[in-house]
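For this view, one protein chain was removed and the others were kept in their places.
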Amino acid sequence: MSDEPRGASSDPEADPTHPEAYVLNMGPQHPSMHGVLRLKLHMIGEEIVVAEPVIGYAHRAHEKMAENRNYLMFLPNSSRIDYLSGMIYNIGYCQAVEKLLEIEVPERAQYIRVIACELNRIASHLLWIGTYVLDIGGVTPFLYCWDDREQILDLLDAITGSRLTYSYGRFGGVTMDVDDAFLTGTRTFLERMKSRLPEYDTLVRKNVIFIERSRGVGIMDRQTCRAYGVTGPCLRAAGVAYDVRKSEPYGIYDRFDFAVPTESAGDCLARYDVRIREIEESLKIVTQAVRDLPAGPIMPDKPKKKFKPAEGASYFAVEAARGAFGMYLVSDGSEVPFKLKLRTPSFSNLSSMPKVLAGTMVADTIAIVGSLDIVLPEIDR
Amino acid sequence: MNGYAQLACYLVLGLVLGGVIVVLPQLLSPRSIGRTTENTYECGIDTVGSAWMRFSITYYVFALIFVAFEVDILYLFPVAVAYEPSGWRGLAEIAAFLVILSLAILYAWRKGVFVWKSHRAPQSSSGPNA
Amino acid sequence: MKLEAFVLLSLVLFSAGLYAVIARRNLIAILIGVELMLNAVSLNFMAFNRFVALDPAVGQVVVLFIIGLAAAEVAIALSIILAVYRQRKQIDADQLDELKG
Amino acid sequence: MSPPETLVDKLDSPWLGVVLGVAAVLGMLTVNVLFLVWLERKVSAWIQRRMGPTEVGPFGLFQTLADMLKLLSKQLITPRHVDKPLYHLAPLVVFVPVVAAASLFPFSAGLVLQDLDIGLVLVFAFGGLAFVGIFMAGWGSNNKYALLGAMRSVAQNISYEIPLILASLSVVLMSGTMNLAKITALQSERGYWFIVLQPVAAVIYFIAALAETNRAPFDIPEAESELVAGFHTEYSGMRFALFFFAEYSNVFIVSMVATVLFLGGWSGPLLPGPVWFFLKVYALVGLTMWVRWTFPRLRFDQLMSFCWVVLTPLAILNLLITAFVARLV
Amino acid sequence: MSTVTGLLMAIAICGALLAVSLKNVLHAIFGLAITLLALAGLFMVLGSPFVAAMEVLIYVGGISVAMVFAVMLSTVVPKHAAETSLRKGAAALVALTFLLGVGAIVVGADLPSTSAPTLPAELWSVAHLGTALLDHYNLVFEVLSVVLLVAIIGAIVISRREEEHTES
Partner (left out) sequence: METPTRTGRLGRFFTGFGSLFHGLAVTSRHFGRTIFLRKNVTQQYPHEKPTLPKAYRSAIRLIRFPETDSHDCVGCKACERICPSACIAVDGGKVEGIKKKRASHFEMDFALCSLCGLCLDVCPTTTLEYSRLYDEAGYNRNWKHDLLAEFRAREPAFIAEQRQREQAEAEAKAQKAPKKEKPPKEGDAP
């Protein structure tokens, strides 16, 4: 985005040239700007006239890198696009390539993928709850959330060998099978999480200060969401029941019984509620997947060695923790993708900020931006 | 020595000690100055404009109300100390005083001073939530 | 210390305030001058209260009253200054000549 | 008028007494600050299922001492474009009143450095001086965050000063004195703490004191997620340490005031006076820590309207009722 | 004791000079604060620590803070037209004339040079002051509350109108 102030809001009073307006930079090195986002705020008094997100401080050219290496070599990049739900991105990329190459994935691998992805989604949402409460000043819930998240990371660590940037998926399956210890651990975790959610409810959701800070703050209505392509919990908090897992089921998601939670208010509180209920839904999915996990191989019997798709293009989208993550793969028939376009949810969600932030008080900025759950590397991919 | 004079000495000695505490590390500490060491902190970006700018008027209204209020309630200190022997008349006077004081709050409340309102309609104004 | 010293100090402060009121053009600076003058008066009251009066409560009450009035005066004066600034974008006394016919 | 005999008067030379007194106050405050910071870190760790400092000294007790030594050896950075006199003086203006205010408290019967009749008002007066210091820091830094933090800090402090004073006025009205030692003595005489008669005032006082000392959930001025570090964003090394010192000492001072006003000061059975006094003070400080590590932060406008719409009217009402009841009894 | 008094007087004068001479209004306010603190000290010397505490609380903690707020709201401080030397000279002349004239009167007035009368301590006590406020001077007490009420209302009205003005 440009360095010049843009008239982001259509409001005639939103005039950054107002004599009393001044510019406040929030970020890139700000204690609570997630990652290195820079918000250039044109303010009058405490009120934001024009908010201008300036991005690019963590740019790593993932899309360009994809054009310079073969399909397999891009695999480790995928979970680094969004390091907080890296598993979903990693598996999603595998699924996109599988769609292009028409590779069949064994049943067991499908189930393992679902378990891993949903655990990862819970971890991501837990982290969001923690950081959001931290953003509005509560430190302790943050650590409780990280404690729970740690359990998930331990579980995933046991099967993938890494805790954050999993290169777990392979074209056609996953790298490593799950064992009984993992399944037992997962069941234990499901129980633990069910007992923890009421605690969050008491400590955070019912807290009057939390409610006061979140209710009616940062309202994103349906129109705004539609205009900016907002997806994920932010969209569902505005009352639109759009979830890629339901609307365009991929993998084996159509086999599970889960709901798409929605709220209508579209404010920070609604986004919190949606995420908490999504954790519950994910817990349900994991429970079912663990119950139904079939025996069998985790890779095709004869895995392909060369990944050389025919000329053509395909689009594949998954529901990441932050919204719809789409990959548009263009193949020119060689081993190297001609173009990989990533549609990342945080980017679209953040782009609504100039509109949402204009006219709010600076005190709410952090809460609103925090409630989006942005991950900067994903925006700057 | 008078207790109040002592208090003054405490202030002076505190000032001296504080000065020593600040000056001492100035002499002891390392000194290394780079190009941006002495920049004003604004999240790693060069500051645009001076920080000495205008702020929201709401703060200022609070300051004014505070000044008036503080005078009021500080008057109550001697009165409170002398309340015991003052009889029902004392109660009436304090009550009148406090009621008048409350009127100020009531007025400010009715005028919406304590509601920190944003000048424009907040957030998305693209239409009603369909 | 004698009474005279306090009275003279009060006089010096009052003159300083007078100077500020005449010389300064910034309305807040003028207000500072006024505050100085008020305080000079308070000091006088306190000094006479100490050295002359038989009931020390009198002078103290007067001084408290002055302080209270000063607070009220500041509240109103600052509001007016602010209003003027908001209208004119500057607070120099000389520029405010609208009433000069 | 002759002030009652105090500890200092028992010494031969008054000057020696003053110097010793300052040394005692500073020593007490320093040890307290170091201990409080350690305690804060430990309490927060325990609440959050962590361990806190463990490495330096037994139970990590010397961790804060090490931190202080580190701060002492840090470079003092003065940014360009600061308003030099204000910037340099601000830490002192915040620091000095704390030392003076801390000398006013009765730690036990007879153990009081300065037994002044208007002790309570003086404590508030010294607290009021800090506003100026905060402004100097915020303005002097020429930093937008610092200035915003200073504006908020002062606006918050002055607002909560009103319910704070009103709550303590209720006690003054009941006891008929502003002398801290006499208020304490009165409570041990009557055999009950004033919190029994003034629970509402005590709660108001506690909430207002949290806000006065910028503790969560009222830590808006330093709301690090918004304003980085508030008015002391640009201060480093020992200058920052002075602000820090003042902040924690203020927590301690308001707890001491609360102890004297509502919890009967030094009075208590069996144990000697100072032990009771510090036990109560630390219990209160612990309570502020517990609160701090539980709640999120209020937004600034909510904070202000809470003060003026809820706390202040409540405090006025409480004062009125106190006056009425005192007349009846 | 008199050295302390002299010191306080000197500080008061220095502060006052700073307050009236500094270009930067904000610095001038802090100069005023210094004077006020010294005056509070003098009030203590003059036997009324309570009034001294009030001076600190109201003037330093209240009025000067409000002034600083006003400065922050009104203008970027160094940016106001400087006083002309002519004006300064004229003002100095008036002030000096006043100082010398009244000073001569004061010196010539033959003020009582006795040391302060020793009154019983309870006459200086805050309780006595409170009784006086409740008793003889209760009108002062009540009138002041009304004055302050009016001041608050006035301040709110003026600043509210300003806010509406900026809004429209």
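Going in written order, the chains are labelled A, B, C, D and E, and every chain counts its residues from 1.
Everything below uses one rule, namely that a contact is a pair of C-beta atoms (placed from the backbone, for glycine too) under 8 Å apart; a residue touches a chain by one contact, two chains touch by 3 or more.
Here the structure is a predicted model, which means the values were calculated and not measured.
> Which candidate, A:84, A:101, A:134 or A:159, sits in contact with the chain we can't see?
Of the candidates A:84, A:101, A:134 or A:159, A:159 is in touch with the missing chain.
> Consider the whole complex, including the chain that is not shown, and state which of A:227, A:299 or A:336 touches that chain.
Only one of A:227, A:299 or A:336 touches the chain omitted from view, namely A:299.
> Looking beyond the chains shown, say which of A:42, A:108 or A:170 touches the absent one.
Only one of A:42, A:108 or A:170 touches the chain omitted from view, namely A:170.
> For chain A, enumerate the residues touching the unshown chain of the complex.
Residues 69, 72-77, 80, 140, 144, 147, 150, 154, 157-162, 165, 167, 170, 175-177, 199, 202-203, 206-209, 211, 216, 297-299 of chain A touch the chain that is not shown.
> Identify the residues of chain D touching the omitted chain, counting contacts across the whole complex.
Residues touching the hidden chain, for chain D, are 43, 45-51, 54, 290-291, 293-295, 310.
Rule of thumb we're sticking to: only the chains that are shown with their structure count from here on.
> Indicate the lowest number of steps between chain B and chain D, counting one step per move to a touching chain.
Counted as steps through touching chains, the separation is 1.
> Under the touch criterion given at the top, what is the topological distance in steps from chain C to chain E?
The least step count works out to 1.
> Can you tell me which chain is nearest the middle of the complex, judged by mean CA position?
Central by C-alpha mean position: chain B.
> With chain centres defined as C-alpha means, what is the inter-centre distance between chain B and chain C in Å?
22
> At what distance in angstrom does the C-alpha mean of chain E lie from that of chain B?
Each chain reduced to its C-alpha mean, chain B and chain E end up 19 Å apart.
> Could you give the separation in Å between the centres of chain C and chain D, each centre being the mean of its C-alpha atoms?
About 33 Å separates the centre of chain C from that of chain D.
> Hey, what residues on chain D touch two or more of the other chains?
116, 121-122, 139, 144, 147-148, 151, 154, 158, 161, 176-178, 228, 300-301
> Residues of chain C touching 2+ other chains?
64, 67-68, 71-72, 74-75, 78-79, 82
> Once bound in the complex, which stretches of chain E touch chain B?
Residue list for chain E touching chain B: 1, 4, 41, 44, 49-50, 54, 57-58, 61-63, 65-66, 69-70, 72-77, 126-131, 133-135, 138, 141-142, 144-146, 148-149, 151-153, 155-156, 159-160, 162-163, 166-167.
> Inside the complex, what are the residues of chain A that reach chain D?
22, 24, 30-32, 46, 133-140, 143-144, 147, 203-204, 207, 209-210, 212-213, 361-366
> Show which residues of chain B lie in contact with chain E when the two form their complex.
Listed in rising order, the residues of chain B that touch chain E are 4-5, 8, 50, 52-55, 57, 59-61, 63-72, 74-75, 77-83, 85-86, 89-90, 93, 96-97, 100-101, 103-104, 107-108, 111, 113, 119.
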